[in-house]
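Structure incoming, see below.
With one protein chain withheld, the remaining protein chains of the complex are depicted in position.
In order of appearance the chains are A, B, C, D and E, and numbering begins at 1 in each one.
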């Protein structure tokens, strides 16, 4: 169960309205790596978790904080829009290029659809969608996804920081940056702990029997481009991070097979098939024709 | 530039047709973590890369291999569908429950739309979309995304492995599992190398000035749920993975502010506003009314 | 069957071109509550209707009008775009900030994709989609959906009215506002008539047996936030609109159960499972290993 | 801020696993009218609200409950999937048609992607998306949207009730049905209260000046179909629900204008234009040709 | 304006219910090449047309027929679903594998969401979307798109024909097949007429000045694969269909340039940049740090 308290975790009020910034802020609310994504991602990971205890508690604990961040940003956006201009005729824009400059950079649906409010979309107006989240039930994979989400999120907040000089907005972004720092660290620590405790290991999933994979190519770097510098990295020679092999480097593939012959499905799929098939095709048509309509 | 060779990297022919499996295989072709995703993700990361040399070469080198995997799986699916049944009347299904069992588990668009062919969709028929990929320009974040993608992908292939006993399909999956093992290892090695070379560090992005984030809360675990076990992990005490702090644990938030007052935008957004505003609203309507229609 | 007549229901010509407004108008053409939505919504409701007569005739009658509104707005947009600028080089924009102001506020796909034409998208360029419509077969629910659609639509048209001072556009919007007034009234009247005739009632669906719902909580307002003013409304005490109960007010839930234990699925889903399961997991791997590859 | 408690509001455990039902349950979790929709809808309405007090408190109060329902259903789905079969080879299906019957009716991504877990999608596997929600800032419109959402939701839950005989699932559905009953009643009561208090009225938005709409057609029922029974309803004669007019009935439109002439945009959009324009087009090409390449 | 008549263009009633077929029929209603697509495509082409007369009349004339086909198929689907089973418990399915076979092949949202009705989606449940249509304003391009749409549509209807033996459904499909035959022929005739009248020609758009394109490569077949048979076609030698050149054949590219150097954007995008840039990056951070927070 979730309980709501009519407080915010941190200051979330702009120093002045700014409809252009209100559009940009949508990215960290409803974008691929916005707060709705992490809130829902940690939620689904907790609901799909397979063991009680510290890992699931961690998911619940951070997840609920993120729902509060959704609210914090939505409310910031509404305030940025409080004085959004509604008079936007072309004449007005032409008379006042500054208005035009502003109008061109706003999210028009925040005005027409939400009446100067926040929306569950990204900074280009694409609706948030469930396919942004990851929850596989394998915690080492999922915590890596979480670390990535927090990294991408912090990169985006840092970019936004440089797009405004509003002290109120910068305060809130400073707070979010710090929480992203924390959460990056937490997911990395948790991923390490999973490995240290033997709950999961590399390669993920570690309990898939290795003898069922084609081990000959499991540590070969096959370079399908002509960039020779690729051989200089630690990914092309030396021990592998999973501790189970040695990297080797190869120009192109080490295995290959001829292209299988094209398929020839039932002629009633009406595809284009090779000449030898023509007679059968005719036969099929005839058969079709004589069968009861 | 890309050049195509009419060979496959590995055996990719089923031992027998299986339209039910052909649907399931779509996940690793056109799903969130399918081969189209990694091919395009590494492609866009290379095109947006900001330095020449080994890291970009690595992206090009693996990216081109993944386009070949897209082809390999598409061709496998077409072969699995070669004998897909087209006669699917309810009468036929009722007469032969086995047919019904099979038909119920197939992707009907593989038949109606593609004529027994592969499609750029996932195992539920959702079209692949550009929002599946990640390419931020920050390589530590992106290589973490890549490690996650290879982990999720290997988990899915491993699950598929247990959904079939077809030796031909299992052979190809064995190969893909091994390549996923390799690529997981490579992205982790590359992420480590970025840090070792000082190109990037935790927290990502590492060159955002730390004094601009709210450092007081940068290493606090704020547990917004009532699961006390969350305090037992290495993410709640001890040094942080970024080497710059010490984790502390707190029940709930350490900061809070009152909810900001609701916004009151221009009355011509026609929102519902508080009573004190009524007079203004009336005035607004009057003003509207007398202005030229 | 539908028949088309090359006339419009009302004046639909702008007084002057305005590419900025042409973008905004897309909302009421191809947005969530645009004319395509209501046309298709009333269409599907009529095709899925379960009784002949006045209600279905009403759906057919209004639905066909709405298809005409789709056309009316599309043609207005095309006219607004007739003089849309195609020369949009950055140099041109810098030389003439007014051009820049205008260009920044246009829908670039109206130019590149449609050649100065209307598109089946909203004002942010999101394509119209089938998931915007509602057609459940239950007319009281659906007519409520229709009333909402007409209300949201009229709010949006009213907002647009204030974004332009073009007399031609305002004329058409005046007409649409009036039709939205009519249709709001009609769906509310029709919903009332359904209840008066005993065809459907609150709670919807009214013919689901009430003794199968958990009646103890059927009229309790459970406030999961800390806003005490919520108890002051007519939704917290007094008789309920369905005439079958009395509202009561409660801080938080009146019922609760412990969280169910986490699930432990087949180990071959390769999820992360609790320690007691480790032995089974090892056993599973061993079993996998020895089974025929 | 949101706080999480590791309890559920009501019993949420199936009596036995049922992967077929787990797919169906996705509709009320991640569908157009599932719990994610209402939770997010009430959330955005509260964050965009323009006045403090009972209406906003109501939105916060119900919204937080709905987030708990999201969790409740997700956990139910995970339990229904706990024994989901992973062995699904065609051979296995053919050997056991019952397995086939089951497999055909499951959501294969719950297995391959989530490892026997819930997903943020509907019962056909479409990801939840932000465009499902409504939050316009106009409370009478939005509360009507909310009433509709609760009606559609209750209809769907009632249908699901008849698709299972599992007592545990039916218990939870009984609880959800009752809460939907409550919330339908609440939004209708709140909508009535808005009107009673004069905060908003029909037609929505009521503070748009009526003299700016084309009043002549504001209460005319224009029947664009040939179903004469449409004239029999209370929507075709008598007073209108907004108390401001009288319905009248008309076969077809009462107004019309000729189709405006087609547009002729800049020839460099390369559209197909009328013959009289050919000379200009040639001129345009010539002009293009001689301008600097 | 559109007017509706409560008749259908042809028999559209199944001989018996068939919920499995009802799912398949969704493809030709709401799929990429279903009737909604062609109705809306011809509609937008007519509204965006740039000349009056026969071509626009053709678009209007066929477009309105297609809206009637949308209705015809929706009504057929509703009838196929009239006896759709609602009792679908796993126990029921296990007791009656035939029920399971049927249930596995149905569209569950037709039941849960539409109450045994048609939906604006394809046969996999993906909502219809505006991005399916094409309306560029260039009639030769658009009529080619139309010819393709009718071809793809007829292929799909032909495949469906073989998936049922219901005489009523087959009758309707026979009618649709004939209309698709007609419309294929019409769009091809219209495309030819555009060329014959000199309104448009190959290459499309024909009035773009040819001296602005890189004519050296305008008729070269550059084979980027190793399939030598590609040189055998009429596309590799001889005159070109546009009458303006001669095809030539080449293995691989005839031009190439080195890869441009990677970009180095502003350091405050926090991307990973080359070593020489490190000093600047440090400087940037220092600059950031000293600038007012």
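The definition used in the following text is that a contact is a pair of C-beta atoms (placed from the backbone, for glycine too) under 8 Å apart; a residue touches a chain by one contact, two chains touch by 3 or more.
In this text, all values refer to a predicted model and were calculated from it rather than measured experimentally.
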{"item": "Among the chains presented, those that the missing one touches", "value": "A, B, C, D, E"}
{"item": "Contacting the left-out chain in the complete assembly, out of B:43, B:105 or B:203", "value": "B:43"}
{"item": "Sole residue of C:9, C:32 or C:124 that reaches the chain not shown, by the stated touch rule", "value": "C:124"}
{"item": "Touch with the omitted chain, as defined above, among A:165, A:197 or A:216", "value": "A:165"}
{"item": "Touch residues of chain E, complete complex, unshown partner", "value": "6-13, 32, 52-58, 60-65, 68, 75, 78-79, 81-86, 111, 115-117, 126, 129, 131-132, 134, 136, 138, 140-141, 144-145, 147-148, 151-152, 154-156, 158, 161, 170-171, 174-175, 177-182, 184-186, 188-190, 192-193, 202-205, 208, 212-225, 227-235, 240-242, 245, 247, 253, 255-260, 262-266, 268-271"}
{"item": "Hidden partner interface residues of chain B, rising order", "value": "1-9, 30, 36, 40, 43-44, 47-48, 60-61, 63-64, 67-68, 70-71, 74-75, 78, 113-121, 127-131, 133, 135-138"}
{"item": "Touch list for chain D against the chain that is not drawn", "value": "155, 158-159, 162, 165, 167, 170, 174, 268-270, 293"}
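Here, only the chains that are shown with their structure count from here on.
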{"item": "Any chain in contact with chain A as well as chain C", "value": "B, D, E"}
{"item": "Approximate Å spacing (C-alpha centroids) for the pair chain C, chain D", "value": "5"}
{"item": "Overlap residues in chain C, where contacts from two or more other chains coincide", "value": "6-9, 32, 60-61, 63-64, 68, 75, 78, 115-117, 126, 129, 131, 136, 138, 155-156, 158-159, 162, 170, 174, 224-225, 227, 253, 256, 263-265, 268-271, 293"}
{"item": "Arrangement of touching chains [line / ring / star / complete / other]", "value": "complete"}
